[in-house]
Every structure is written in C-alpha cells, then in structure tokens.
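What you see is the complex with one protein chain gone and the rest in place.
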Amino acid sequence: MDLAALLDRIAGDVSADIGRGAVADYIPALARVAPRRFGMAVAEVDGSLHGTGDWEQPFSLQSMSKVFTLALALSHGEGVWARVGREPSGNPFNSLVQLENEDGIPRNPFINAGALVVTDELARHGDAADALLGFLRAECGRADIHVDPEVAASEAAHADRNRALAYFMASYGNMRHPVPSVLDQYVRQCSIAMSCADVARSALFLARHGVRDDGTRLLDSSAAKRINAVMLTCGTYDAAGEFAYRVGLPGKSGVGGGIVAIVPGRCAVCVWSPGLDARGNSVAGVSALDRFTTLTGWSVF
Amino acid sequence: MDLAALLDRIAGDVSADIGRGAVADYIPALARVAPRRFGMAVAEVDGSLHGTGDWEQPFSLQSMSKVFTLALALSHGEGVWARVGREPSGNPFNSLVQLENEDGIPRNPFINAGALVVTDELARHGDAADALLGFLRAECGRADIHVDPEVAASEAAHADRNRALAYFMASYGNMRHPVPSVLDQYVRQCSIAMSCADVARSALFLARHGVRDDGTRLLDSSAAKRINAVMLTCGTYDAAGEFAYRVGLPGKSGVGGGIVAIVPGRCAVCVWSPGLDARGNSVAGVSALDRFTTLTGWSVF
Amino acid sequence: MDLAALLDRIAGDVSADIGRGAVADYIPALARVAPRRFGMAVAEVDGSLHGTGDWEQPFSLQSMSKVFTLALALSHGEGVWARVGREPSGNPFNSLVQLENEDGIPRNPFINAGALVVTDELARHGDAADALLGFLRAECGRADIHVDPEVAASEAAHADRNRALAYFMASYGNMRHPVPSVLDQYVRQCSIAMSCADVARSALFLARHGVRDDGTRLLDSSAAKRINAVMLTCGTYDAAGEFAYRVGLPGKSGVGGGIVAIVPGRCAVCVWSPGLDARGNSVAGVSALDRFTTLTGWSVF
Partner (left out) sequence: MDLAALLDRIAGDVSADIGRGAVADYIPALARVAPRRFGMAVAEVDGSLHGTGDWEQPFSLQSMSKVFTLALALSHGEGVWARVGREPSGNPFNSLVQLENEDGIPRNPFINAGALVVTDELARHGDAADALLGFLRAECGRADIHVDPEVAASEAAHADRNRALAYFMASYGNMRHPVPSVLDQYVRQCSIAMSCADVARSALFLARHGVRDDGTRLLDSSAAKRINAVMLTCGTYDAAGEFAYRVGLPGKSGVGGGIVAIVPGRCAVCVWSPGLDARGNSVAGVSALDRFTTLTGWSVF
C-alpha cells in the first residue's frame, strides 16, 4: 500500500472538515492557533514514515501526553492501577461527580483526574515532565522536543479546575505529592510541542507491543496491548464509543487538535487539525482516521 | 493451533474460578441453576467447531440476545441509531439516571433501556422475539431453539424495573409500540435457551464481517465491524473497560452466565459458567476468555 | 385588618405579573386555560371568608391535592413515613434520579413519587380519590366538588412518567397495590376542580392545628404542625427555599396555577393564576403571597 499517496488522498477527502469545529479557547495560547491547519503522519513498525499537509508542524500535545505518561508509569510496575480505574467515565473529561461517588478514585487514566494520579505516581521516580521529555526525545530522535513556555504559563494560569480535582483527590488520600508540584508537572507535560511525525514515531512502541525505537522494551507485550485497550475504551473523552464505532482503532485525542491512533503490529498514526467538536476531539482528525481505516481496512474489528 | 486441546487446558486453568461469584437471583428460574457448570465453545470461520465441559448444555441467553437483536435491527437500516447512543454508560445496566439526563435516549443498545428501544425498532417488522428465534435457528442449524417458558414467565413477573425504563422512555416519545407488547418481546428474547455451541455458531457472522451461515449477508462489512466496536466498548455492563483490558476482544455477557466474544476474521467464542461478579459478568467466563487471548495471542490489540 | 380590601389591593399590586409565565401544557385540558385569570381567597379560623378576582372560579387542584392526601394518610397513623422521606429533593418534581440512589424511597410526599406512595398507603382504607373528595366536600361544605372527567382522561393519557415512577418504586417493593390502580386514584385526585374559596376553607384544618370544620380532629396538633413543616421545606418543588425566603409561609403549589398557604393559628390562603415559572409555581400567585406576608407581617419568621 502506498501510504504517502493514501495520506494525500485522505487530506483531500476531509478538506471540507478542515477548519470546522472550534479551536480550544480556554487558554489564550491555544486560542491563537490558526484553525485551518491539517497534518497527518504514519510511522510503520519497519521504521518508514509518511506524511501529508502540516505533518512536520509542532502543536500542543495536551491530553495526548496522557498515553505516554501512563506507559512510563506502568514501566515502573502496576501500582498505579490501585489508584485509578480502567472504565469509560461516561462524563466529560474534567468532571468531579464521578470522583465524589467513587471515593476519589478516578474512573480511568485519560480523564484529567486520572492523569493527575498517573503524574503523581510517575513523580515518585523524579520529575514526571522531564521523564516524559526524555522518552519522547529518544523515541522520535529529536533532542529539541520541549515544553512550550507560553502554553505552560497560560495553562498554569487557568488551572483552577485541575487544582480542584487534585485537592479533591488529596482529600481522599489519593495524592502522594503536594498538589502544586503535581500540577506543575502535569501542566508541563500537556504543554509539550510536537509534530505529527514526532508523535507517530514516539507512539510506535504501542504498535510494536512494547518495544522502543532502540529495540529495548518499555513494557511487556501484554502491558502494551492493555494500554491500547484503555485507549480504545477511554481515549477520546466521552466520545470513546463513537470513535470505536467510526474509526475502530485505539486512539487518544488532545484539545490541541491532535489524535494518535495505533494499528497493532503495523503502525502508529497521528493526525492534527485544531477545530474541535463538542466533546473536544478534532473534527477533521476523526474524519481522517475514519477514512484511513475505511481505505486500509485496518480497523481492529 | 489445536483448539480442542486448548479449550480443555483453559477449563483446567480456570477451575478454581468455577463456582465463584453468585448465580443471578432476581428471578427464581435463574437462581436454581447449579453454579459449578462450565462450558466453552469455539466456532471457526471455516465451519469447524470445538468445545469443552458443558458446551452443549443449554442456558439462558439473557443479555447476550442484545447483540443479535441489534444486528437484526441494523439489517433493516441505521434508523435505530436515532433512538439510542453508542457510548459506554458508566452506570449499571438498569440505571434510569442517564436516561433522565439525556432526554430518554439510552446511552447504548446493550443496557436494558437501549435493548428495549432496539426491540421496539425491530418490532416494526414483526414480532422481535420470533425474528430472533428464526435467525438463531438458521445460523446454528437447530430448529429446536426455543424460549424457555418458565424463565419467560418468571422474567415477566419480575419486570417492574424494565417496565419503568420503558414507560420512562415512552414519556420522552422514544417508544413506538405499547410498552406491554415491547416488554413481552424483550422478555422472550432474554429467555431463549441455547448452548455454548449454538451461540458460538450463531455469532459467527460477526467474525465473518456480516456473512451468514448460508453465505448471504446479514450486514455489510462495515456494519458488522461496528457491532464489534459497540460490543467492545459497551458489551459487559459497567465493566467494559476491564474486559477490554483483560480479554481484549469484543464481547457480550448475560446474567445467565454466558459471554460471547468475537475474534474478527477468525472465530466466535462462547463461554458459560453461572457464577457472576458484582457487575453481572461470569467470573469463570471472564477468566477463561482472558486465558484464551493470552494463550492464542488473538486479542484485537 | 380589612382582609377584603387587602386582597383587592394585592390583586392590583401584582397585576403586572398576571398572565406572565407559561400555562402548563403537558396535557391539553390544562393548556386551554386562559392565562390572565387571578383569584385569591382567605379563610380565617373564625370562619370568615374573603376573596378577590376569580376566587370562586374552579380550577384544577393538581399537586395541591398532595397536602390533603398526606393529611388523610396520616390520620390513619404514621406508617407512611416508613415509605417516604421528609427532605427537600433538590431535584425537579418528577425526577427518578433520587429514587435510584435511595432504594425507591421518595425524598418527600410532595414530589410525584412520594405522592404516589401516599396514595398507595391511603388506598389501604378504600379508594383514595373518593376519600379525598369526601373530605374536601365536608370541609368546604360543597357536595358538588368533583373530579373533572376531561382533565382526568387527559392526565391518564399522558401519565407515562408517573407510570415509570410507580413501576420503579414497585421494583424496590415500595408499592402495595397494582400500579394501574394507584395511578388511577392519583390521577383522579389531581383532577379535582375547586375554587380558591373552596381550597382555603378545606385547608383551614392546618391553620387550626388539626381541627376540622365540624370541630372534630383529623390530626393531633403535633401532626398538623408537622404537615406545615413539610409544606414549608418541600411544598413548592425545587423552589421551596425561594418560597420560604420570599413568602415565609408553609405552602403547596400545583401546576394548575394554584397555591395554598397556611398562617398557623390564623388563616388559610389560596391564590390562583395559571401562568407558571420555570419550576412550576404560579408567577402571580407567588407574588401575591409575597405581598400578603409583607403587608400583614404574617410570615412565620
């Protein structure tokens, strides 16, 4: 299959969706992004890389970072699962309702509350954002991957909801480190800027069942598959069912407009377009992945 | 792979789990089932069939019927999706809370409210339970598949909660037929008795991407894959995330103790053991499917 | 105090509010009522009666009936309190959410679920609507008080939500009689037509601490005061706090546009104007009672 040509075709097919939806506006630094950008990259397990459009343009990782921090936390053992569940939340990504009903245990690691717990767990082994940067730089082979300081400052200045989530969990004894420190690491993770090409390469270990770019293992095969399972059931906020239905791949979205998806055994895909639907997923991004699985037949189902 | 031997091995591996959990006791007819039964069957797309334990012993389909009625409803078109969502519910299977917050549209077709809507939709083309029986008999080649009259009577006598769900949806205009008629069809569907062998063969169309036993199509490939996607995200009540994590296959459970799972392109699996966990899924059944994907590597992830 | 003049003054003071709000439209028979009606009556404990406007015009009791059925049920003993709570619900009058969280025990007797339980309890002593009619006729001295057959038929044809509530409670074992029978009695109670004058006289026993028009006791003083307490905390749907704040009297509203309020030891007041606010309380009715307590100083606080 000529993936380069396929990606160009998809870019054409979804052109009507590019610019649709609303750019995330909860922080000024994200609200300024031009809405009509679109990029898509595929990294294959054999190392080949293909892209279209703005595929080399960096954008803000935001919640896509949650997949990588979960993987890093799990590389230290399964302890995090005592502090966070694995079920779809059925609620928006920043809801506190479920926490209150379930004694401060977040439903899954991909809602904000769950990701804060994962960061807190990973922080036992040093600064979580630094660990994430180190991993991403190694996987995509770019030492210049960095936290966007303007985005990070803007996030930190608009973090009251996440602060509330963290203190709420702390009130249930589900925070090991001081909330300000965990929030700082969380905010920096979300503010990392990367391109579709970088993200696809960095996520390739999930298509390779746990094997990193240098051939060493981050996770055993079973743990890697299970991250894919959590992505499929919980990776796109309260639209996970719809994403599974339309796309049929494990995927994780971010409000920066990116979505990373995994075709187990084959490739990692990253698409980016800033316009978001009502649930916070990139409109053109979901359409492009829908086209991708339709044209390739590479749904897991 | 010698599937017959594999199934025997699994039966041994999970023997400690057989009899664990609680037999469904909300109706007397189910409460009487002996808890220490265990059967497992695999039907491959080439037509071969393998089994172990009580794999030819009929048991009550219960919610497993929801997969088949959804497929039958979709064979008449996509209209049902205007009346029911595709998201995991995050709530128990018989909850009314979500309905109230979402104007009488059930979260997905596999919670009770959603299945009542699917039955109501299918009923536009004739009695839904009769249609289901006809389909099941054809797929597994047994004309004697039938509704267990004792179970059906017992279900009907304990259906106040489902009656409440149906009237509640009716109050939002989301019931086309009179509630007593829809409930009657729903109850008979749930009360069909089949063996693991029967169920595995009947579900094979989902592994064959929509193709029935006689080579005709019930659904196009895309629709069949999408049913698998809904099974994976919503098929095991509020434990769908956990099931995806442990088993990694589309699956649908019933409180009769059965679980049907699909390995796309390969086979359909049915396991049965009456002891249920707190969320209504067979304890030994989940363990057996976990072993199955671990030993075969046939997780979709 | 010249109450007749006072009522005329109030009618003038609130004239801008008459016709504001929306007439209840969930059943056709109520939706047809002319919105610009306004009546108000005061029955004093010495037997004197005063009124203004449409105070002798019959209208539909609706939820105001719940006060009387509660009193009648309590006249048979305190048993009903084992089946219904006494707390404000914090939710709309027809919500099922709370029921699900509290095992089928309604929060209070003035939400629909609670009133269904009260009717079911009262039905142990004969038809509840007949008992209510008998009581009302005796108290206001009019043998022609009756169920409006058109309203009752319309209510019965649009009762799916209440049917759902009743079956839901039945599923928790909190219904003694068959749901259709309880609903029939409930619907007829709500469909009784009475004027402000009739209602004020019928409610006078609550101002007289339990003593009926003929001098006999329906309830002891403590039980009567406690009904007033429940009215104050739960009598106006999810606006009870606001009503206590503005009016400062025990009161019970109905979607027919009526509100009955009690000044303990002094009088019963009934006001009617069909336009409802978003929470189902008469706009002009609340304003008139607000003026009434402001001008008389007769708030309980």
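As written, the chain order gives the labels A, B and C, with residue 1 at the start of each chain.
Following the convention adopted for this analysis, a residue touches a chain if its C-beta (ideal position, glycine included) is under 8 Å from a C-beta of that chain, and two chains touch if they have at least 3 such contacts.
Fair warning: this is a prediction, and the values are worked out from it, not measured in the lab.
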item	value
Omitted chain - touching chains that are shown	A, C
Contact partner of the left-out chain, one of C:108, C:191, C:253 or C:282	C:108
Residue in contact with the excluded chain [from C:52, C:69 or C:89]	C:89
Among A:5, A:82 or A:97, the residue in touch with the chain that has been omitted	A:97
Footprint left on chain C by the chain that the document does not show	85-91, 98, 107-108, 222, 225-226, 228-230, 232-234, 238-242, 244-245, 248, 250, 264, 294, 299-301
In chain A, positions touching the absent partner	95-97, 99-101, 160-161, 163-168, 170-171
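The criterion applied here is as follows: only the chains that are shown with their structure count from here on.
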item	value
Graph class of chain-chain contacts, one of line, ring, star, complete, other	line
Cα-centroid distance, chain B relative to chain C, in whole angstrom	47
Averaged-CA centre spacing for the pair chain B and chain A, given as whole angstrom	32
For chain A paired with chain C, centre-to-centre distance based on mean C-alpha positions, whole Å	55
